[in-house]
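In this view, the complex is presented without one of its protein chains, the others remaining in place.
Our next item is subunit A:
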Amino acid sequence: MADSSISATPVPPLVPPPNRPGRPMSEALLNEKWDHCLSTLLIRSTLGAGFGVIFSVLLFRRRAWPVFTGLGFGAGRAWEECDSSFKRATAPSRDGLRVLRPS
């Protein structure tokens, strides 16, 4: 709502308002992470399943289990990624910070 009202009001010509679409609002942070996780899960598991299909065709005489194994690998990777992203999000990023030791 705030964003739409900003765009409606006349903007002063001197300094345009810094509109940063890259950074989401804080209450939407969790939802965005969920979206990202789901898409990652889909992609990884599809990739794993694909590799499983290829391997089953090439090596395992069209058995079904390599496909499920690949699917499981992909899903597991996506899960792990998602987990780490959730864990990292609460603590503020420490990238680029330096500690000044008292001399």
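Here, contacts are C-beta pairs under 8 Å (C-beta built on N, C-alpha and C of every residue); 3 or more make two chains touch, one makes a residue touch a chain; residues count from 1.
As a working rule, contacts and distances are computed from a predicted model.
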Exercise. Just by its UniProt name, which of "Ribosomal RNA-processing protein 42", "Zinc finger HIT domain-containing protein 1", "Methyltransferase HEMK2" or "MICOS complex subunit MIC60" is the chain not shown in this complex?
Worked result: "MICOS complex subunit MIC60"
Seminar exercise, completed: Omitted-chain footprint on subunit A covers residues 1-2, 5-6, 8-9, 11-12, 14-15, 17-18, 25-31, 34, 37, 79, 82-83, 86-87, 89-90
